[in-house]
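Complex shown without one protein chain; remaining protein chains in place.
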Amino acid sequence: MPEQGSDILCLASDYMEGAHPAIIDALVRTNRERTSGYGTDGHSERARTLIRAACECPDADVFFLTGGTQTNVTVIGTALAPWQGVVAAQSGHVSVHEAGAIERGGHKVIELPATLGKIGARQVEACVEVWENDVNRDHMVMPGMVYISQPTEYGTLYSLAELEGLSEVCHRHGMKLYVDGARLAYALAADENDVTLADLARLCDAFCIGGTKCGALFGEAVVIPVHDSIPHFFTQLKQHGALFAKGRILGLQFEVMFEDGLYERIGRSAVEAACRIREALVERGYELYFDTPTNQTFVMLDDQRLEELGRRVEMDFWERIGEGRTVMRIATSWATTPEDVTRLVAAL
Amino acid sequence: MPEQGSDILCLASDYMEGAHPAIIDALVRTNRERTSGYGTDGHSERARTLIRAACECPDADVFFLTGGTQTNVTVIGTALAPWQGVVAAQSGHVSVHEAGAIERGGHKVIELPATLGKIGARQVEACVEVWENDVNRDHMVMPGMVYISQPTEYGTLYSLAELEGLSEVCHRHGMKLYVDGARLAYALAADENDVTLADLARLCDAFCIGGTKCGALFGEAVVIPVHDSIPHFFTQLKQHGALFAKGRILGLQFEVMFEDGLYERIGRSAVEAACRIREALVERGYELYFDTPTNQTFVMLDDQRLEELGRRVEMDFWERIGEGRTVMRIATSWATTPEDVTRLVAAL
Amino acid sequence: MPEQGSDILCLASDYMEGAHPAIIDALVRTNRERTSGYGTDGHSERARTLIRAACECPDADVFFLTGGTQTNVTVIGTALAPWQGVVAAQSGHVSVHEAGAIERGGHKVIELPATLGKIGARQVEACVEVWENDVNRDHMVMPGMVYISQPTEYGTLYSLAELEGLSEVCHRHGMKLYVDGARLAYALAADENDVTLADLARLCDAFCIGGTKCGALFGEAVVIPVHDSIPHFFTQLKQHGALFAKGRILGLQFEVMFEDGLYERIGRSAVEAACRIREALVERGYELYFDTPTNQTFVMLDDQRLEELGRRVEMDFWERIGEGRTVMRIATSWATTPEDVTRLVAAL
Partner (left out) sequence: MPEQGSDILCLASDYMEGAHPAIIDALVRTNRERTSGYGTDGHSERARTLIRAACECPDADVFFLTGGTQTNVTVIGTALAPWQGVVAAQSGHVSVHEAGAIERGGHKVIELPATLGKIGARQVEACVEVWENDVNRDHMVMPGMVYISQPTEYGTLYSLAELEGLSEVCHRHGMKLYVDGARLAYALAADENDVTLADLARLCDAFCIGGTKCGALFGEAVVIPVHDSIPHFFTQLKQHGALFAKGRILGLQFEVMFEDGLYERIGRSAVEAACRIREALVERGYELYFDTPTNQTFVMLDDQRLEELGRRVEMDFWERIGEGRTVMRIATSWATTPEDVTRLVAAL
């Protein structure tokens, strides 16, 4: 993969960037502070307060972790009972791209077919009812949680109505709902989006606010709306190797992102850039694999265009779809510039 | 715990600091680079090359992780066979302060009594021979690895002769040797030390070079001297939630620390400061709990001195030893200044 | 479920019976023997020798366990590397009816759609090639083993050609093949069957010979054709809680079943009874859900017939298929008598 200095334009992923200038500045500014560890410092405390306010959820537990798979493994592994599994889309990150980390933690991922990365309340209800109605259910894995991502791995969004539907089904059947928000800033910034942080806090049992792909140097914030609903979470973090010694470094970043609403703005330019890219692609006769409202764009390329465009733009391989056609992902980020978009459009 | 701005002098731990200026500078300088993820970027590659050179071990596998417990859990869990346990000092970090993370990963910690944090080759040999000679050994946990820390949790050091002894016993009995170097820079900088990075690479099956406590913003480097001796380590990192997406951020820090020998110098001022503190303590009639050659100092305080000194200096509680006496730990770091030492001495 | 003395005819499952008279006799006859434990006794040794001979595999490792799920969990858990998962039919016992025991052991069950309980070599090859060809395969679970059952949960059989195909694909791609023979006696006794014990030993990396459902009081024999190919299996049995103290009780039963070919005969009457039942069902106008060559019969019943037949015959609920129709399973066993069949036919 080409590095800095290369003539190629990098739009392969949203974790290729550094940190938002405000975060780098804060790290520089506070570098000589000496603070206590493990999230007990003042920056972490303030970040928690700010996130609780943004989520309109004053009693929420908030923890800061270093990465997305770590977050999913720890939340799912600690929220499920040993006899439970987690329901997820077949295309979900936990199903396919975490190397079996959930199963390593002892839990089955009960995979449902997805539509553009999404699963629906009826699907979930059918799945849990199969278990509830089976005479042999005590020999089977109980669905104990639903995992979804917002936006999904396909860049699509759950609407508020869809999320409310999932939440209602989950809670009516004694299941928890967990939302993986690794790219949440790009959901919050999308025109189509009608799900707020407060909605997530109201409807989910846990969710994460992604920093790594959304402007932080690194870090994910886990929000557990009901205090202590995952008991001894701090110790369980430690057991999972997910407790960060210099908690300040994580807390500080979320403090910056939530003290003046940066997190809710930071995805906006990425979404706008993605929209311009999609428009340009369509104008130039490229075919989108499916439409998306967030920062990820999926375009079908024949072999010639793949070869030509690939020489100028670093994209992410998504899928080979036969007949000499390939789907490539173009991901913008908070750091994508107007010049990047102009260069891409010129390369089409 | 007091924060920045407090009048109190913070010497409680070596993970209370930010990053060495050279690292902060590098993070700022490279912030707009776009690089591939998961350690495949150029900075990580260069850091690996530099570490291999420093270890005189050109074929070593080198991986960068975010924290110490995560590192121990992942290395021990992937290097042991399922029927094996890890031998460690009763006072070892994996035995007592990782919340059972090793056991959560399925392995017993076989605890040996320690002398000032250290275990010896004869102890280890006796332990493994008990297993080898037991008629019921197939019903018992096979010792598969020895875990030690350098410096130890007590700030003490293994000499080269001691390390060679442990290595010889381990390998003669088919066990691996793993050295936790969370504070390794403070070992390398100690006058008493005669163990080099190259010695570690020659004698161990895996070791880690601690960044978090030694000048990095965060991060630990795992060195596995024999290439691929822990198979599929990358995938197993992912499974453990220990694969860091923006690998550049970790690789860059180790690149800075190894490109001109910074890592081997960075602990020097901390050790010198600790020596001055120990001298001053003894001069003023304080009693050391035991002597140490590195950055940690253990002083016994009666209740009155504890109260008085505690008002001016943030120390770490170590142990209550009866008769109204308490052992407190004073930890210097690469960031401890001459003024800090002067203030402490004035407070005695 | 009705018990002894009830007027109802019990044909719901093949684990409802006691033991074959020859086994009960042997247990009575040897009851006052004092033997060493854990399978080191003479009966276990002789049973191993007899099984090796029946499998034409003189170097095989043979172990005796108490139950089927225990056997699957232990074999799969010890044969897979930590980063591997097991490929199985969606309808496979490990996928659906072991309460997530494989995942509790840390491994993903990679489920493939099945045809009457079976998966094919091409399906498996496609699955492993997806992994092999994915640029992100190091973030994914490696298929490390294929699990099939012979006969399947649907009573169907793999032909020798099919088994050879699976074996070839597995070994060409570095995967293991494991056959769950919980009902193996009913496969060996089927007219259609062309797979011998020696074939299993030649083609598989591990398989089990079911006793519990096939005439033993209880017990399963695990055969590992290549000696020590699962290292420290004895200790790993212990770790899994699957090492049986009074090994003689298990070994003796397999000694009886293999000393004069009883195991290869014992399923014959069950299969014949099942054939007569299927013929009678068809004659009386009942519709089979699908045809099977072994001891299990799947019949579709409308609500009226379900109610009427259900009053006289204990069957096993299989599946509701809409429009007021239900599939019920009728399972014969080695203990099913001609009178049982006559009673059933009379009840149709």
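Structure notes:
Labels A, B and C are assigned to the chains in the order they are written; within every chain, residues are numbered from 1.
The rule is simple: a residue touches a chain if its C-beta (ideal position, glycine included) is under 8 Å from a C-beta of that chain, and two chains touch if they have at least 3 such contacts.
Remember, it's a predicted structure, so these values are computed and weren't measured experimentally.
Counting contacts over the entire complex, the absent chain touches A, B, C. Across A:122, A:232, A:284 or A:320, the single residue that touches the chain missing here is A:232.
Residue in contact with the omitted chain (choice from A:21, A:82 or A:174): A:82. Among the residues B:43, B:104 or B:176, only B:104 touches the chain that is left out of the figure.
Contact with the chain not shown here comes from a single listed residue; of A:26, A:57, A:73 or A:142, that residue is A:142. Although one chain is not displayed, subunit A still touches it through residues 78, 81-83, 106, 138-139, 142, 231-232, 234-236, 238-239. On the side of subunit C, the interface with the absent chain consists of residues 1, 3-4, 10, 12-13, 15-19, 21, 24, 27-28, 30-37, 40-42, 66-74, 98-101, 104, 212-213, 217-218, 235-236, 238-246, 249, 335, using the contact rule stated above. Residues of subunit B that touch the chain left out of view are 82-83, 85, 96-100, 103-104, 106-109, 111, 135-136, 138-141, 317.
The criterion applied here is as follows: only the chains that are shown with their structure count from here on.
At the interface between subunit A and subunit B, two copies of one sequence, more than half of the residue numbers in use appear on both sides, so the contact is built from largely the same positions. When each chain is reduced to the mean of its CA atoms, the one lying nearest the mean of all protein CA atoms is A.
Using CA-based centroids throughout, the chain positioned farthest away from subunit C is B.
Our note on geometry: subunit B versus subunit C, Cα centroid distance of 51 Å, whole angstroms.
Taking each chain's centre as the average of its CA atoms, subunit A and subunit B sit 33 Å apart.
Across the assembly, subunit B contributes 235-236, 238-239 as residues in contact with two or more other chains.
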